[in-house]
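Left out: one protein chain. Kept in place: all the others.
Moving on, here comes subunit A:
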Amino acid sequence: MFVDARAQLHAPKQEIALLANAVNLLVPISTDDGEFHGPSIEEFFPGALLFEGTAFEINRIMLVRFVAVAALLLVFWLGTRSMRIVPGRFQSIVEMGLDFIRVGVADDLLGKKDGKRFLPILTSIFFMVLFMNITGIIPGLNIAGTSVIGVPLVLAIVSYVTFIYAGIKQSPKNFFKNSLFPSGVPWPVYIIVTPIELISTFVIRPVTLTLRLMMNMIVGHLLLVLFFAATQFFIFTLGGWYTLLGVGTLAFGFVFTLFEILVAVLQAYVFTLLTAVYIQLAVAEEH
């Protein structure tokens, strides 16, 4: 059911494959004690540490998010604290990061004026997703803050509200009309087009934003856990000739760790870019 839904959401084939892989991984290879322990979905729901049962419950993943937020604030506070016209090394890197969104996404897609308006939202989304994704491969944290639905969902809602706000602000009367009834189409076609537009614009966009990010992070984490758990199992539980297999899974784990860095950056970029595209479509005069 889920795979079908993803296919309808125009999900890239690679993502479907990853999801299918993840679903397979959810089945533990062996449930007996002293045997191999595969990763499970319960990894993303660790026990509460503070305020259990309240709306402010804090568990390990929430702490990981706080660490990511703290790191983000620290980096950008240090980077922008005393900015010089001729930048030092650290300031150059921070500037490059900020310019990546300011020039590469905001100004490029929305133009100078609108780009400046929506820059804080786009910058916040990008760096929040990036920092919370990258915790998935930081030793000691080892799980992405975005791998639980809260952050992807909140950011998708932010993106959703932002592009609807942008559209209504741009043309208060015509935004929904332009969105649902594209001009230059004979009226009977609206019977088909309008429901499609309604679903694709106002339902599918936030859902895909949320699921794409979350599923990528879940799958990434499960893959890494699988590889490293297998390494542990082969080398320390079985030993002997199985150590060779353990070396192989370790190598795969290493390669996928590098791949996760790429995914972390890519997903942050995709999320931000899509948000910018949605805003751009909303502020465009004609559809």
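To be clear about the criterion, a contact is a pair of C-beta atoms (placed from the backbone, for glycine too) under 8 Å apart; a residue touches a chain by one contact, two chains touch by 3 or more; residues count from 1.
Please note the rule applied: contacts and distances are computed from a predicted model.
Asks: There's a gap in the complex where one chain should be. From "succinate dehydrogenase", "ATP synthase subunit b", "ABC transporter permease" or "Tellurium resistance protein terZ", what does UniProt name that chain?
Replies: Its UniProt record gives the name "ATP synthase subunit b".
Asks: From the list A:Val148, A:Ile164 or A:Val283, which touches the chain that is not on show?
Replies: For the chain that is not drawn, the touching residue is A:Val148.
Asks: Touching residues of subunit A against the unshown chain: what are they?
Replies: 1-3, 23, 26-28, 40-42, 44-45, 51, 54-58, 62, 65-66, 68-69, 72-73, 76-77, 79-80, 83-85, 95, 98, 102, 119-121, 123-124, 127-128, 132, 145, 148-151, 153-155, 158, 211, 214, 218
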